[in-house]
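The structure that follows is given in the form of structure tokens.
Apart from one protein chain that is not included, each protein chain of the complex appears where it belongs.
And then chain A:
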Amino acid sequence: MSDAQFETALQGRETPTGLTVDIREMTTRGMIDLRGLADDTAFMAAVKQALNLDLPTAPRTSAAWGEIQALWLSTDQWLILCPRTKTEELLTALRQALAGIHSLAVDVSDMRTIIRLEGDQARSLLLKGSSLDLLSADYEAGTARRLRFAEIAALLHIVSTKPDVIDLYVFRSYADYAWDWLIANGRTVADVRQFGKQAVPAT
């Protein structure tokens, strides 16, 4: 008999060097998938009581209170982030508060792998794999949205800006692929500068 051991998807991968951004795996975060009806006041009140924060109802936004964050995923779905060690406790509190209300709360901490990108080139790197206009004003700090990134499903959370800190959530089975993709496309020599000032061609 051996005890189950917690292993992250990217455990053992070396910290890459020579990239335009710093990338690392976030391993200490717990995630709870929360579903319910946003127009159900009893549901919203119960969540507020358990998490101490109002769930964001505007598309692609997030809310935070202390170490707990809520990311908007859909009109009836949120991803709750908390320290991994507190997931169980928070889940119990949520389920107690939501008893009898049409809703769902599940621990999905191991469902997704989180890769954190830090640096001002983070957006131009992500642009290589996505059709979103990440440089537009819509993508301010706190924005969270799902997208098709490098042909796979991903979730983008802009944690802060200047310098950019962006969390990229991919399903665990895609973690290796996403990591390798970021390394391959994030090399300094592969940097894209078409969005910066261009040299004026001689006439």
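By definition in this document, contacts are C-beta pairs under 8 Å (C-beta built on N, C-alpha and C of every residue); 3 or more make two chains touch, one makes a residue touch a chain; residues count from 1.
By our rule, contacts and distances are computed from a predicted model.
Enquirer: Given the choices "Sarcosine oxidase subunit delta", "Multiple sugar transport system permease protein", "ATP synthase subunit a" or "Carbohydrate ABC transporter membrane protein 2 (CUT1 family)", state the protein name listed in UniProt for the chain not shown.
Expert: From the listed options "Sarcosine oxidase subunit delta", "Multiple sugar transport system permease protein", "ATP synthase subunit a" or "Carbohydrate ABC transporter membrane protein 2 (CUT1 family)", the omitted chain resolves to "Sarcosine oxidase subunit delta".
Enquirer: Touching the absent chain in the whole complex: find that residue among A:Arg13, A:Lys128, A:Arg146 or A:Arg187.
Expert: Considering the complete complex, A:Arg146 is the one touching the chain left out.
Enquirer: Touching the hidden chain in the complete assembly: which of A:Asn52, A:Ser74, A:Ser160 or A:Thr188 does that?
Expert: Candidates A:Asn52, A:Ser74, A:Ser160 or A:Thr188; residue touching the omitted chain: A:Ser74.
Enquirer: Name every residue on chain A in touch with the hidden partner chain.
Expert: 59-60, 73-75, 77, 131-132, 145-148, 153
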